[in-house]
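To start, the structure itself, in C-alpha cells.
Here the complex is missing one protein chain, while the rest keep their positions.
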Amino acid sequence: MLLASYWFFSTLTIAFGATAILLRNPVSCAMSLAVCFISLAALFISLDATLIGIMQILVYAGAVMVLFLFIIMLLDLRMEKSRRLNFGATLGGGLVIAAFLSMLTKVILSDPEFAKPLPPLAASAPDNVRMIGMTLFHSYALPFEAIGVLLLSATVGVIVLSRRTLR
Amino acid sequence: MQLSTIAWITLVIPLIAAALILLVTRANKPLAAGLAILSVLIAFIGSWFIFWHGVNADYLGFDWINLGKTFSIPFSLLIDPLSRTMFVVVTTVALLVFIYSIGYMRDEEGYSRYFAGLALFLFSMLGIVLANNLVMMYIFWELVGVSSYILIGHFYTKDSAADAAKQAFIVNRVGDFGFLLGILLFWISTGTFLISPLNSSAGLFVEHPGLLALACVLIFCGTVGKSSQFPLHVWLPNSMEGPTPVSSLLHAATMVAAGVFLLARIFPILSTSPQACEIVAWIGAISATGAGFIAIQQDDIKRILAYSTISQLGYMVAAAGLAVSAALPMFHLFTHAFFKCLLFLTAGSVIVGMHHEQNIWKMGGLMKKMPFTFLAYCCGMLALSGCPFFSGHYSKDLIMACSWEHHRAIFWVLVIGAALTPFYMTRQALVVFFGKPRSEHSEKAHESPWVMVVPMLLLAVPAVCAGYPVVKNFFFKDIGSLAEPEIPPYVDQVFLAAFLLGILGAFAIYRNVAKDPLRIPFFAQRFYLDDLYDWIVRVIQGGFARICSFVDRWFIDGILVRGSATLVWSIGFALRFLQLGNIQAYAFFFGAGVIGLIYLILNVR
Partner (left out) sequence: MPTLANYLLASGILFAIGLGGVMLRRSIIIIFMGLEIMLNAANLSLVAFSRYGLVDGHQIFDAQVLVFFIITVAAAEVAVGLAIIVSLYRARQTTHVEDIDTLKF
C-alpha cells in the first residue's frame, strides 16, 4: 500500500513540478505547481507526518499559490514570448544539474543505511499534532517567537514595498 | 658657590641670552646688545674665577644616556688645566669682540639676530671646551657649525653669503663624518666615550697599532674640517662673507681653534701612534705653506687674513703632530687668538672707514687717517710675522725649534711658510696703510668710533705680551712642557733670516705701487682647488645624482610603484567582466560553486 502510494504520488509531484517550469502560460504553471504541492502533501501524510501535510495544503496550496495567481493577474502576464535561446547559459545550467544529480545518486546509492525498509512505529505513539506541539513549545520556543517577529517584519515590508511612490 | 654651579652657569647663560634676545628684542637694539654682553661678561668672570681657583674636576653633571657600563654618555664638564686656559681665552676674546660689534653693526640690519647668533656661538664653544666626553663634544661641535652657518649667512639676501654659509656647513660635515667614525672606533676599542679614560687607554692598542692610527686619523678628520686644513680648507676664505667681528671671533680665534683644541684633548693617546702623528704633521705643514703661497696673491683684505689663519692653524696642527707635548700647539693657539683677532678687528675698522670697500688696491695712505687702527694693526702684524719681542715669535719659534729636533723635513717646509708670512703681511701693510690713496673712499676715510677702537687697543696688549715666559708659565705650566729644545744657534738665525727676507722682499716689490706687480695665477686662483672641487661636485656627484634620479623615476616609480598599481588595476579590470548584471548568471555561478564545494567535500579526504 505504501509502495503504491509512494510511486503514484512521487510521479505526480515530479511530473507536475516539471510542467510547472516548462510551460509557457504562467497561469498553467501556477496550476501545475498547486497540483505538485497537493501531491507532496499526500506524500507527507503517507509518511505519518499528518500536521505537516495539512499545513502544506493550507499554507502552500492555499495561500502561496493564491498569492502567485493574484500577482500574475495583477501584472497581467501573458504568454511568454520566446526569445532566442542563449546556448551557453543553457549548456551551463544543464551541466550543473547533471553534475548535481550524478553526485546525489552516487551518494544515496552508496550508503547501505538508506536501503533499509520502513521501520514500524511504536504502538503507543501519541498522535502527531500533540508530539509536534510538545517539541515545538518545549525545545523550540525561542525560534517560534522569532518566526513571529519575522512574519511581522515581512508584513510591514510588503506594505512598505507596495506603496506607489516614495513621498 | 660650588665650582660645578659656576661652570654650568657660565655655560648655560649665553644660551638663555640667545633665546631671550630672539624672543624679546625685535627692534630694541640696546637691549639685544646688552643681554649678549651681560652673558659674555658673566662667562668672563666665571672663567677667570675658575682659572684662579686652579681646581681640577671631572664629571660635573648628570647622566644623559646610560645603558649600562658599555654605553654611557654623561652630560658633564671636565675642568683641567687645558680647558681652564682655553676657557679664559675664549671668554676674553669674546668679550672684546662683542663690545666691538656694537660699533661695527650699528648701521647694519638684523642687529638682534646677530647678537643672538653670537650668544649661541659662545654657548656652543664653551660646550666644546668644557665637554667631558667625545659625544658631548661632537654635539657642541655641530652646534658651533650651526652658529657659524647662521652668522656667516647673516646677510642672507646676498647670494654669495648664503652660498658661503652652506659651503662652510657642508665641508665641515664632511670632516665631522670622519670624526664620528673615529669616536665610534674608539668606543668599540675602549668601551668609553669619556676623555680621561680614553687618554690613558694606550695599553689596549699595543697589539693593534693600525687600529689606533686609523682611529686617531679619523678624529683628526674633524680637525681638518673645523680648522680648515688641506683638503677641506675651501670654506674658510668664503666664510669672510660674514660680518668682520664674526670672522674675527669664529674664524680666527676660537671656532677654528676648536680643531686644535681637540687634538690637544686627545694628545696623550694621539702621541702613542707614530703613523697618525706623521699624517697630522704633514697635513699641518702642507696647509701652513700652501696657504702662505695663496695669500701672497689675494686682493681682498679679509681673504689675506683668512689664508693667514689657515697657515697659522697649519702650524698648530703640525706642532701637535710633532708629539712633543699638548702645550706646544696650545701655546701658538693662545698667542694666535689674540693677534689674529686683533688683525681682523683692525681690518673691520678699515672696512667701516672705507664704507665697506674690501679690495686692498682701492686703499692706501690710511696710516694718517686711522692712526689707532694702524697702531693696533702693527702690533698684530709683527706678532703674526714672528718679530722678536712680540708674542707670535715665541710660539712660532718654539714650534720650529721642536720640528728641527724631531722632524727635519717638516722644519724646512715650515721655514718657507715663516718666510711667506711676513711677506704677505708687509704687502698688505704697504698697500693698505702706506703710499697714496688709490680711490675716493680711501681719501675720505676716518677713524672708527671709540667703541671699536678700545677693544682693538686692549687686544694689542696680549698680542705683544702673550708670549713672554712669565705669561707662558702662568697659563701653560700644567698643560705640558714648553721647554726649549737643544738646537744649534744657526737655526735661530734661520728664523731671523726668514723674517727679514719676507719683510725686505715685500718692501722691495710693493713700495709705492699703484697695482700689483706680481701676477701668479696659480696662487691667485688658490691652486685651482676651488675649481677642482666645483668640478668634482658638478660632474661626479652631479652625474651620480642623475643616475639616481633615473633609477628613481624609471625603476622605483615606474616599475615598482606604478607597475604594482597597474598590476592590481588590471586584475580588477579582468575581474570586472564577472559582473554581468544578469541574475541567472549569478545563480549559475552560485550553483556551480556549491556543486563544486560538495564535490570537494565528498571526494577530497
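Side notes on the structure shown:
Each chain gets a letter, A and B, in the order it is written, and its residues are counted from 1.
What we mean here is this: a contact is a pair of C-beta atoms (placed from the backbone, for glycine too) under 8 Å apart; a residue touches a chain by one contact, two chains touch by 3 or more.
Nothing here was measured: the structure is a model prediction, and the numbers come from that model.
For the chain left out of this panel, the touching residue among B:A27, B:L67, B:V206 or B:I583 is B:I583.
Looking at subunit A, the residues touching the absent chain are 2-3, 6-7, 10, 13-14, 17-18, 20-21, 26, 29-30, 33, 36-37, 40, 43-44, 47-49, 51-52, 55-56, 59-60, 63-64, 67-68, 71-72, 74-75, 77, 80, 83, 89-90, 92-94, 96-97, 100-101, 104-105, 108-109, 113-123, 125, 128, 131-132, 134-136, 139-140, 143, 147, 150-151, 154-155, 157-158, 161-162, 164. Mapped onto subunit B, the footprint of the missing chain covers residues 576-577, 579-584, 587-588, 591.
Here is the rule we use: only the chains that are shown with their structure count from here on.
Averaged Cα coordinates give subunit A a centre that lies 96 Å from the centre of subunit B.
Put simply, subunit B touches subunit A in their complex at residues 584-585, 588, 591-592, 595, 598-599, 602.
Against subunit B, the residues of subunit A that register as touching in their complex are 89, 92-93, 96, 99-100, 103, 107.
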